[in-house]
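A single protein chain has been omitted; all remaining protein chains appear in their positions.
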Amino acid sequence: MPRVVTLTTDFGSGSGYVAELKGLLLHAKTPFALADISHDVPPHDIRAAAWLVGQSCSAFPSGTLHIVVVDPGVGTERGLVWARLGTAESHQDFLCPDNGVLTLAVQRLPLIAARRLAIPADAAATFHGRDVLAPLAVRLVDGLTPESLGSPIEELATFHWPSHQETPTGIRGEVISIDAFGNLVTNLPASFLPRLAATGRLRVGPHEITTIVRTYGEAAKGTAVALVGSQGFIEAAVVEGRADERLSARIGTPVAIQTPA
Amino acid sequence: MPRVVTLTTDFGSGSGYVAELKGLLLHAKTPFALADISHDVPPHDIRAAAWLVGQSCSAFPSGTLHIVVVDPGVGTERGLVWARLGTAESHQDFLCPDNGVLTLAVQRLPLIAARRLAIPADAAATFHGRDVLAPLAVRLVDGLTPESLGSPIEELATFHWPSHQETPTGIRGEVISIDAFGNLVTNLPASFLPRLAATGRLRVGPHEITTIVRTYGEAAKGTAVALVGSQGFIEAAVVEGRADERLSARIGTPVAIQTPA
Partner (left out) sequence: MPRVVTLTTDFGSGSGYVAELKGLLLHAKTPFALADISHDVPPHDIRAAAWLVGQSCSAFPSGTLHIVVVDPGVGTERGLVWARLGTAESHQDFLCPDNGVLTLAVQRLPLIAARRLAIPADAAATFHGRDVLAPLAVRLVDGLTPESLGSPIEELATFHWPSHQETPTGIRGEVISIDAFGNLVTNLPASFLPRLAATGRLRVGPHEITTIVRTYGEAAKGTAVALVGSQGFIEAAVVEGRADERLSARIGTPVAIQTPA
């Protein structure tokens, strides 16, 4: 395959803003594969974008260029960056605002290099994705070396990413993502499965799930279950139903594996 | 064009699960064209996926590889399959769970060959699309022969697909799909058009449509009409309106062309 370029935005599927981005990117002379990751990030939701990018970027071939335009601060003093994360053997490149959208990615893949991009005077103050990032992506696809992209920076802006905590009464965490099935992805790593199995219950807000399974289809339809999800975290689900609705949960709802008394 | 690979899932547009699938697929060394069919199949809805795949797969070039991940039974004893449907001259290939998603496709295109895939021990029990199907797709794109894919099977799992029935009082069927316009696609084949025209009415649940047209725009805006739709079935529609709402219809609502008394 030729080089891959991905797009992640909060513009909405079918938005003309996405069309403008694609149109400009396709001016590259060198063939590349353009892959939509999402245009349905909730508007202005940097945290959701950070989860999505962090979750999926490593799946792409080394050298993939990820363009992320979730940018409520467009045109203000927040910077725009090019960044390379990973290792010498396998790395992912990014063009995005320096507003925390790489918070999770940079936890998982070491920062190799980053540069703060210059913003041309004639860029529309409201659409740097189109007027700054897309033209630079074209030049990178066509062979520009990242070293010519602006001044190097030592670190990327990040925000606090909630992690689980060990307490005397148990392990506490929270819901960090809800997928299209209504499954609740928590920030309790899969390594806690033995403790979950020993205790036999996962607390989600005021609710308690007492069916621990290996996969969704192991319990009857409608059962609330806890399991290790595909992201490597403990997940709460309802078999062929929606855990978010059944358990009245949302991003940030506390979860816990209690220490047996 | 290079070979085509399509994706059909119930993960939701913009889902990180789709991004992971795409990222892995794009590791193929051989260039291919990746086409999204849908990521908006209703969650766990094997019947909707079967309709979508059956309706559209034949439109693709021979040799297209369709990856279908609508898989409520992931990680249970249901199998995963590679299948080839069609003829020696023109065939469509599939990688999917053996759960009925090919029910309609295999009614329309003869089964040429199928193989049950081995599931590696380290595959996440909740995401075989990512851990089994995507890597196999890459190998197939890069030249692996299907014969090395596991043991051959004689038939695919299918479920009962409702067909129309001739009765003394008329032809009875049901709504099998509702499109984004709210048009009701029935399972009454286009060949019944003369009888529909002779009777002059299509019954949809408790309602009767008495305007038979050749295309939507032949009646005034807001008129409920019956016509032969593009899928080769009789369809109920409301001109520039929504038949599903007007006629309170949904998948499974009975339809009939009554025999003149």
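For reference, chains read A and B in written order, and residue numbers begin at 1 within each chain.
Heads up, the rule we're going with is that a contact is a pair of C-beta atoms (placed from the backbone, for glycine too) under 8 Å apart; a residue touches a chain by one contact, two chains touch by 3 or more.
Keep in mind that what you see is a predicted model, and the values were worked out from it rather than measured.
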Per the definition of touch given earlier, which of A:M1, A:C57, A:V74 or A:A249 contacts the omitted chain? A:V74
Where A:G23, A:P110, A:P152 or A:G232 are the choices, the one touching the absent chain is A:G23
So one chain is hidden, and I want to know which residue out of A:P31, A:G63, A:P110 or A:G222 touches that hidden chain in the complete assembly. A:P31
Residue among B:A19, B:I37 or B:I209 that touches the chain left out of view: B:I37
Given B:I67, B:A124, B:L227 or B:A256, the residue that touches the chain left out of view is B:L227
Across the whole complex, list the residues on chain A that are touched by the chain not included here. 10-24, 26-32, 34, 36, 43-44, 72-76, 78, 124-127, 130-131
Touching the absent chain: which residues on chain B qualify? 1-2, 4, 6, 13, 33, 35-41, 51-52, 55-61, 64, 177, 179-182, 214-218, 227-230, 235, 240
